[in-house]
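Certain chains of the assembly are absent from this excerpt, and the rest are unmoved.
Here the chain labels run A, B and C in written order, and each chain numbers its own residues starting at 1.
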Amino acid sequence: MTITKIRAAIVGSTGYGGVELIRFLLEHPNVEITSVISSSSSGERVAAGYPHLNEIMTQNLDGIDIAQIAGNADVVFTATPSGVSSKLVPQLLDAGLKVIDLSGDFRLKSSSSYEQWYKKEAPQPEYLEQAVYGLSEIYGEEVARKTFIANPGCYPTATLLGLIPLLSAGWIDHRTIIIDAKSGVSGAGRGTSLLIHYSEMNENFKAYKVNRHQHIPEIEQTLSEALGEDVTVTFTTHLVPMTRGIMTTMYATLTGAYTEEDLIQLYRQYYEGRPFVRIRDAGGWPATKEVYGSNYCDIGFAVDQRTGRVTIISVIDNLVKGAAGQAIQNLNLMMGWDESVGLTRTPVYP
Amino acid sequence: MTITKIRAAIVGSTGYGGVELIRFLLEHPNVEITSVISSSSSGERVAAGYPHLNEIMTQNLDGIDIAQIAGNADVVFTATPSGVSSKLVPQLLDAGLKVIDLSGDFRLKSSSSYEQWYKKEAPQPEYLEQAVYGLSEIYGEEVARKTFIANPGCYPTATLLGLIPLLSAGWIDHRTIIIDAKSGVSGAGRGTSLLIHYSEMNENFKAYKVNRHQHIPEIEQTLSEALGEDVTVTFTTHLVPMTRGIMTTMYATLTGAYTEEDLIQLYRQYYEGRPFVRIRDAGGWPATKEVYGSNYCDIGFAVDQRTGRVTIISVIDNLVKGAAGQAIQNLNLMMGWDESVGLTRTPVYP
Amino acid sequence: MTITKIRAAIVGSTGYGGVELIRFLLEHPNVEITSVISSSSSGERVAAGYPHLNEIMTQNLDGIDIAQIAGNADVVFTATPSGVSSKLVPQLLDAGLKVIDLSGDFRLKSSSSYEQWYKKEAPQPEYLEQAVYGLSEIYGEEVARKTFIANPGCYPTATLLGLIPLLSAGWIDHRTIIIDAKSGVSGAGRGTSLLIHYSEMNENFKAYKVNRHQHIPEIEQTLSEALGEDVTVTFTTHLVPMTRGIMTTMYATLTGAYTEEDLIQLYRQYYEGRPFVRIRDAGGWPATKEVYGSNYCDIGFAVDQRTGRVTIISVIDNLVKGAAGQAIQNLNLMMGWDESVGLTRTPVYP
């Protein structure tokens, strides 16, 4: 049996999301990268800005040319910044391309919410409506029927996979959800700033955008949909002196006397057959390095009898399950392939 | 005016707490280190195990000899492990020495609580009663009247300084307190283990002892005393890939429509005249590196109108304000000196 | 065309070399891991000590049983410590197994040199003679004819690939070779010690074993063989506060007025057709992260007209090209497969 490879273009290839897509797609048996696109560095060798790609990617970066992309590709990954995708994606969709967008532009169903949190003009509603929110384990069936995916943010991925089974089951009080999130620095991208200057960030731990992070509405929208009722959360983001990895430590009040074993069983059933969510045994909280470089989301629990609260710990690699990996997982689902094709990497440890 | 220096002995000088005491006491104008004691390395040069002390500390480590200590010292800092202090301190007190104990052995007023959380036999009650819990900004007046200090733990210091003003003012609901704590690795001490092996901890972020950390009863005891009512908290500890620094991110539901400015004013009044607590302006959350190597505790706030919760961020250097620095601050208070003598170090930045 | 997979056993699976072999072999299309062996943790789940392998490796660790190994495997990777391999490998060879040994026990052809540098009893000469030194790009043809490989050390791999073309060409004076080597901490293994305790190694840079590292005779033996004359080098090792990566910065006096372009051309010819050695363009010195997690060795040059010296910079991932990756490359060569099968991973960046 021969599979004709589909042709993929990557727009925004000079960012970390783009370069991580390259790393995974290069070994995807069903995909051929036909164009690597950057508006800012068009004409340069891909490896010029990323020497680790020497002799691996020998082509040059292309500029953005919709007709050319439409001629060369079947699917486009847009790893472009918020505010750029909103303008680019409609043109790609109109040209008949499948699109997986890694920006935040098409995740929020409410334009006003988008404009409030992103401080940018929302995309046109007709395109917004076409998008499915690509949290693969939750919306996989819808992904399979669509051609335009709004790929989830890194924090929401770790958060939602950790909360939805409990919330859907009615085992936690949705008014009590507090999410304390910690991210490696690569989540802030490759642009330079004092915040992520090495000497400022090394041997340091920082909170930022407390209560103001643009991933909050995306989390609340999805939790509300899961529960069928409005959910508002407290969400804090911190930067950890490491490159990759997100941990979300989540707190909620249990609605009954559930044990850790109950929770473990609930989650294992919920994610049965889904290869990328791993539920830890009782007492075994996951560490971020245990998913490093891989598409896994590992989840562990602690139930505190004294307070009646559950603590849920969820970890991902922000650039993989939180970005490029999940994008490819969505491509797989969209194409009707096994969702793990090209993604079965063992975490890099140590 | 001449101050006769007091003579200090340090027991447990091969641990990080002990060596940090040395760093500060060496420049304390009113203190002379007369003996540096280690049961395990007695007879070796102090600098043998700590080459950074070459030509600075030229003496040898002494063994533990109560009579000798009593002859050479006025005050003893016991930077010994839990379970060791409980046996050693009574002998030092009986010998008429002032004692500042950095272990957890004398912090809990309830012997049963100690035995439950520490899994060790509690010290004799008569000695327990003599101890004052040395959270300098809160119990400073009592410290000034005592000769035996149970120096607080690192997590409790950051937590309590961040919570007590709000709790005492009745501005938060004590049943809603959640503390998400993150610590640099030096808090785990100098003993080797896989948990803090470099290759395991670098580029990693880990949760540990969730709901089981032995600092929980110390936090609850002090909050309960501050409120006059039993307080139970949710408390999670994480290891950050850095050496020094603690951040506690704390959540609670406000009992009224307090603004960030209200909180800032409350805290600035509460800590007025106390040089080591710095309250940040609105929007200015502290990072751990901003107190690195110093005795400061920096605190910032975010009030979320959407959820009615406050997020309090408190940072310290775990080895200074969380251990050796506060111990010296307590010595200063005990001796009637300005509490900042010998401690006015600017944080090391970057 | 169907390839019958060969069956591989890994002895020493609780060390970093062993676990890295697992990571690569799991995706090797021609290899099946049939046994994962640890003398110390036999009976435990593989994933118990390495939670990143949860749901990936579900079997238990086997104990060492030569007959059982011989029944289940065609090839054995011995990722055992020096002094253990010397006793184990002869039994495996006698049982008719192919062996790739990652320890230093069979690398030195001189037993007295082994005993001088390793302070251990040398293996029996008859087994020593069977071994080929598996520096794949240099001894690949001999590897292809053998069934027992002494896999090179991490430092020697980076060093020798960087020096041999120049030395063989007679372009450098062999009496002037100085090698300044820097390694990530994982090279020191998973055993705990104060040297690699996180708080001791973080934000620190250390020299160790200066002029005494056991990789020195291995480097000299191979250089001497390449030159046909005794070569003695100065070799210094340092630990870098990072987990993976080795850089060797090497100095030698040029025997003629060679330019950087001359050197680049020499090396590209020397390594033509070898996929894992990448020679940088002039001015483009490689950084360790640019080979992270991959089997590449990247090499760059600087010629100093002022001193007549060349500076050669060579980087590898110590656990891949410096251990597990090269071991698999040698298996590929031994089996007559393309040397890159199962090893074509793009470096993990950032």
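Following the convention adopted for this analysis, a contact is a pair of C-beta atoms (placed from the backbone, for glycine too) under 8 Å apart; a residue touches a chain by one contact, two chains touch by 3 or more.
Model, not experiment: these values are computed from the prediction.
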Note to self: Quick check on the homomer: 3 copies visible, but what's the full number in the structure file?
What the structure shows: 4
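Heads up, the rule we're going with is that only the chains that are shown with their structure count from here on.
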Check: Once the Cα atoms of subunit B and subunit C are superposed, what angle does the rotation have, between 0 and 180 degrees and to the nearest 5?
Finding: 180
Check: If you average the Cα atoms of subunit B and of subunit C to get two centres, how far apart are those centres in Å?
Finding: 46
Check: Can you give the whole-Å distance between the Cα centres of subunit A and subunit C?
Finding: 36
Item checked: Residue numbers of subunit B (touch at least two other chains) -> 184, 199-200, 202-203, 241-243
Notebook entry, point to check: In their shared complex, at which residues does subunit A touch subunit B?
Noted result: 178, 180, 182, 184, 199-200, 202-208, 210-211, 232-234, 236, 238, 240-245, 247, 249, 251, 285, 287-289, 292, 300, 302, 304, 306-307, 309, 311, 313, 315, 350
Next item on the list: Could you pull out which subunit C residues touch subunit B in their complex?
Entry: 16, 184-186, 188, 190, 192-194, 196-203, 241-243
Next item on the list: Name, in rising order, each residue of subunit C that touches subunit A in their complex.
Entry: 16, 19, 22-23, 26-27, 50-56, 186, 190, 202-203, 243-244, 275, 278, 280, 284, 286-287, 289-294, 298, 344-350
